[in-house]
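Removed: one protein chain of the complex. Kept in place: all other protein chains.
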Amino acid sequence: MFYFIIDILGTIAFAISGVLVAMDKKLDLFGVFIIAFVTAVGGGTLRDVLLGDTPVVWMREWVYIFTIITTVVLSILLRKQLKYIRTSLFLFDTIGIGLYTLVGVEKGVEAGLLPIICVALGTITACFGGVIRDLLCNEIPVIFRREVYATACILGGFSYFLFIKFPIQTTYVHVISILVVIVIRLLAVKFKIALPNIYKAKV
Amino acid sequence: MFYFIIDILGTIAFAISGVLVAMDKKLDLFGVFIIAFVTAVGGGTLRDVLLGDTPVVWMREWVYIFTIITTVVLSILLRKQLKYIRTSLFLFDTIGIGLYTLVGVEKGVEAGLLPIICVALGTITACFGGVIRDLLCNEIPVIFRREVYATACILGGFSYFLFIKFPIQTTYVHVISILVVIVIRLLAVKFKIALPNIYKAKV
Partner (left out) sequence: MFYFIIDILGTIAFAISGVLVAMDKKLDLFGVFIIAFVTAVGGGTLRDVLLGDTPVVWMREWVYIFTIITTVVLSILLRKQLKYIRTSLFLFDTIGIGLYTLVGVEKGVEAGLLPIICVALGTITACFGGVIRDLLCNEIPVIFRREVYATACILGGFSYFLFIKFPIQTTYVHVISILVVIVIRLLAVKFKIALPNIYKAKV
């Protein structure tokens, strides 16, 4: 139940981020809905397709499509108010990527894949909705240019495999991995931490 | 047989629309063929991949690849004459999206999915070939900006689930759903109907 609520909050935050990008590009109602949809479920869909776990998740659980439709309608109606909840959105989004990373990692573990592949699946689940959103909006994906986002997911994924070896309950391992993603992202944003710049030699 | 002929006419119309966009971008022969191919079968391919119904449709039925090769060759040879059949093309294309919508909806019904998911599959089948075409040509997909197209498919899909409850033959339900898509698209184009503009408050 707790996971379910976080999942829905994450879906809402991702869908709103899609609505904002799509409205920036002046897409019409259908375009705004599609961008919100792929932002929210694109990562999980890509993960399921690569794993062969089909029909993909949003076809099996109707809660996603209804959540996203409701979110899009409300976001458009209340678009002037969206800026007042910017901080809450950032928080939901951050909690969302933490949870999505865990979901992806767990699916890889269930399929008996190597830890490094499981971490990749977690990162895909958390980050590739945004990549598809940027592709459809004709932008170079933002996480390829400014990516504390993905790094947080990768480190959170590896912490799962670190802590699962400790003699503690699996539930704690789950919570710890999610927290690692969230804390790294928050710290990175607060202290403006970025990856080492690989272009400095050229300046 | 009747469905088969419409399917081929739709494939031809979609492939020609791909050729026109690709030649506009000055792609070479291989590029023109690939764009024609993804425009014609991209929607059905994405639907099959999301459903896990693989190998995807054009691998199992060779008629698509031969139809598209022939269409591309003829379109390039007769490219100056293409403008004279613009109206026929529009008609084939419109009939094509009607049929493709129905095919997608039926595949969802067979897989036991919710009506709203089936409608999504119908819309994906009819519209996402064009989305992939625009992506590959580095354009924001046209149906996200001017989308009577997608709306017609969505309404046609829902009319399927409305009329299937009536005491009439399934064949009639099929024909009605296809006609709903076609009529809405024709009316929208004729009377220049568009979705409500969600940006008017900003002007």
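Lettered A and B in written order, each chain numbered from 1.
The rule is short, and it goes like this: a contact is a pair of C-beta atoms (placed from the backbone, for glycine too) under 8 Å apart; a residue touches a chain by one contact, two chains touch by 3 or more.
Note that the coordinates shown come from a computational prediction; the quantities given were computed from them, not determined experimentally.
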Sole contact to the chain not displayed, among B:45, B:67, B:101 or B:151: B:45
Of B:8, B:76, B:111 or B:179, the residue in touch with the unshown chain: B:76
Hidden partner interface residues of chain A, rising order: 49-52, 111, 113-114, 116-117, 120, 131, 135, 138-141, 143-147, 150-151, 194-199, 201
Where the missing chain touches chain B, by residue: 22-23, 25-32, 34-35, 45, 49, 52, 54-56, 58-59, 62, 65-66, 76, 80, 135-138
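The rule is short, and it goes like this: only the chains that are shown with their structure count from here on.
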Distance between chain centroids, defined by C-alpha means - chain A, chain B (Å): 30
